[in-house]
Each structure stands twice: as structure tokens, then as C-alpha cells.
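All protein chains but one are shown at their positions in the complex.
Right, chain A next:
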Amino acid sequence: MSNLTHSTAADLAAKIHAGEVSSVEVTQAHLDRIAAIDSTVHAFLHVDTEGALAAARAVDEDVAAGRPVASPLAGVPLALKDVFATKDIPTTCGSRILENWVPPYDATVTRRLREAGVVVLGKTNMDEFAMGSSTENSAFGVTRNPWDLDRVPGGSGGGSSASLAAFEAPLAIGTDTGGSIRQPASVTGTVGVKPTYGGVSRYGLVAFSSSLDQGGPCARTVLDAALLHEVIAGHDPFDSTSIDAPVPPVVAAAREGAAGDLRGVRVGVVREFTGEWYQSGVLGAFERSVEVLRELGAEVVEVSCPNFDYALPAYYLIAPSEASSNLARFDAMRYGLRVGDERGNSAEQVMALTREAGFGEEVKRRIMVGTYALSSGYYDAYYGQAQKVRTLISRDFERAFGEVDVLVSPTTPTTAFRIGERVDDPVAMYRADLCTIPANMSGTPAMSVPAGLSEEDGLPVGLQIMAPALQEQRMYKVAAAYEVARDKAAGGALINRVPELEVAR
């Protein structure tokens, strides 16, 4: 076990900036770790060894020359979900149709990471086009959960969450359309944050559902997530839906929260997030975490958000509808896979053959559902109606945040399920996002923080904390306070209880 791979990003940054360790050493330690265990975990689709070391050297040169470092995270390695465009590095979105596609441009998030001196180790595995909750929909093989290699790491950002839990990277970036950051964080015992919609630029994030997609930070601690949050967030003129407002002071909030005082903070427990689909060990861990918040001084009340019950069906109309349009561009004409390009086949046939061969089952299922939902004669009943549900969910949030500062719930109804367990039951798969989808529908921020292990299977449970739009500092403060108290009670960070992985030879 290497100190460098098992440190927090904040500690690594402090040591690199103080010249105690070089970024190249830190980066190399992570590259070595990936080389040793990623054939088992399969978190990465592409490792950019040379690019990472070059970025690390640049930071080391700044430190050696006494120049100010580019950001508080300069020199710290990171795993980037393979849905963000990276110039000169393949970007596949876990899809055959984009296999070997190398973008000619950087996503805004990619650019901000590079400018901040963050070392991008490579691109992480994901459900194809971020459609899934287990990473089993990747065209390039499943990622395994480091807590139990027979189980999924969640999805769609299972590669990012697994890379953190496997100590292959201290930081990662995910995207969250219906829970793809929070649900994997929950089932891998890591921290994942979905910022306010528009808080992090979507430019260069390959779209699944434009009105729901949101990039965000993943880490092993709340403070690390906050540090990364401040690097990637902020207005971007290249994304029209990006919010032109100051980034909420999340790092300060995380530091403040770590003092462990939540007096004056009103916490609402969402009454609707319980019932037959919830594993008892998850509910048990959740109840204990609420008790911890109370002990920290928070005032806990129960809040009702009745329209959250409609969030899942409405989501499965809106997201596929937008996806059916967003994914139309993969037609073999300009980039990506091309199938059937031979004499006698028309352009239309080449398009059809390519899409038939290039998309996986779940992607096709959603394209078909979305195409149907947008069809004339059905639009009002499906897409139109789902948009109304969205408004109702937003009103539920508004009403709730009139009474409390943050809302809490389990992040996901169950712990990590077994690989293959839900592949033939899409609806069971969709239920993994039961608690996370409302925040996507309303555009409000939410995060998952480790909340201990479930009694019956010993697997991680996540505590979801939700806040009003652009009030991320509230949830970071609560999360940081909870993290300190939980770790203290448990005698150490939850993540340190991940079984040691066997090193491949």
C-alpha cells in the first residue's frame, strides 16, 4: 500500500507544492497502481501515460522555479470520464460507434483541468453514452466494484467511482443525468457531487440528455470534492445554459463543516424515499446517519415531496427523447464507426447499418422510446406531460427548501448489485436512480457521501444531501461535518476498509 496512492488530493497537493514530493512521483505511483490492478478493476478505457507525466513535469517545474502553482490542485492526478472531449486522446463514451474517435478539441472541463495543472491520467469506463446504472452497458467490458469484484461499481460513471475506490486516482470527474455521479459514489463508498444545472460547463461533454446532464467532481473526501468543484465550475460563454454567477464557496464550506458544528442547520428527511424497493441495511445506515446529523446539532424534520414519485417515469420520457435527437449525429458521415460503406449501399443504408452495429441494446431502447415519445400525436401525452411533472418536482423542492436548508435521503435504494443481476430487467436497473433523479429534474444540486456499510452485505451505503440551486455550500458543510463525525465514530475513513486488491503479475 502506497502512501501516495492512498492520500487525499488535498494532502498530495500540499506536499507537491511544498516540494516534499514531485508531481511526477505522485503521477507515476498512480500509473503503477493502474498497471498493477486495472486489469482486474477495468476502471480505465485509456491511460495517457505520456500526457500525464508531461503535465506533472510542468507542475514540478513551476514548483522548482518558485513560480505560483496554477491552482490548489496543481500536480494532483485525476481520472476523467470518457464522455468529455479530450484533444488528441480518444473519447468513446463507452460506445462502439465512437471507438478510436479522437476529438480535435478539449471540453471546457478538460481545458479547465489542464489549466489548473491537474494531471489527467486517462479516461474512465462508463455505460454507453451514460445510459445505465452499472457500467455493464459499456461496449468495452464491465468495471468491477473494488469492494466486491463480482458486483457493479454503479453507473454510468462506474469507471470514475471504481478508480477512486481502487486508489488508482484521488480525484475523478463524472457526469450526472439521473444519478450517474451519486449512485456510483454511493455503491463504492466515495464522494460524488452533482452541481446545480449550469454550474459546470457542458461544452465538450458528449450529450445524453441536454437538459439534465451535469458534470461534477468525484473524490474520496468531501474537501477533495470541493477543491475539484471550484476548479471545474463557473460560467462558460460556450455553453448557453451555463449560469453566469459566482461559484458557491464550497471549499470554505467544507472546511467550516469539518469543525463538526451543525447547530442552526435545518435538515429535512424526504418521507417518500422509503418502501418496498429499499434494502433494510440501506435504511438502517440512513437512519444512523440522520442520528449523527442530529448529534451534530442539526434540527431534523420530516418533509414531504409527493411529486417525487413521478420523477422516475417522467425522467424516462425526457431523457430518451433528448437522447434520440442528441444521438442522431452518429451517422458515419463525419467521424466514428462506418459500416457498409461499399458499392451499392446508399448513404441512408450506411447510416442505418452503422447505427445498427454501433449502438448497444440500451442505447437503441432509449432512442426508440424517445423517438416514439416525440412523435406527433404523442408529444403532448408524453414529452409535454413529463415537462409538467418536472415543474411539479421543482415546486416540491421549493416548498421543502422554504422549511429546511438541506434535504437528505439514501442515495440509492440498495447497495451494489451483482454483475448480471439486473441486465435482463431494465426497470429494476432504472430503480437504482429512484432517489437521485428528482434533483436532475429540478436542476438543483445534490451529493452523495459515504454513510457506512449495510448490515446484511457489508457494502457501502450513501447519504444523499440536496440543496437549493446555487447553494452547494450548504450541502458541502453538512457533508463535511457528517464525514468527520462518522469517521471518528468508525475509527477511520470508510474507504480504508476496501479489501486490498490482488496485484496482477
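Simple rule for what comes next: contacts are C-beta pairs under 8 Å (C-beta built on N, C-alpha and C of every residue); 3 or more make two chains touch, one makes a residue touch a chain; residues count from 1.
As a convention for this text, contacts and distances are computed from a predicted model.
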{"item": "Among \"Aspartyl/glutamyl-tRNA(Asn/Gln) amidotransferase subunit B\", \"ABC-2 type transport system ATP-binding protein\", \"Pyruvate dehydrogenase E1 component alpha subunit\" or \"Branched-chain amino acid ABC transporter permease\", the UniProt name of the subunit that does not appear here", "value": "\"Aspartyl/glutamyl-tRNA(Asn/Gln) amidotransferase subunit B\""}
{"item": "Identified contact with the non-displayed chain, of A:A29, A:V206, A:V292 or A:A311", "value": "A:V206"}
{"item": "Contacting the left-out chain in the complete assembly, out of A:F84, A:F140 or A:Y482", "value": "A:F84"}
{"item": "Among A:A328, A:M368 or A:V503, the residue in touch with the chain that has been omitted", "value": "A:A328"}
{"item": "Listed residues A:S375, A:T391 or A:N496, member touching the removed chain", "value": "A:S375"}
{"item": "Hidden partner interface residues of chain A, rising order", "value": "84-85, 91, 93, 98, 101, 103-105, 107, 202-207, 209-211, 237-241, 321-322, 324-325, 328-331, 333-335, 346-348, 351, 371, 374-376, 379, 383"}
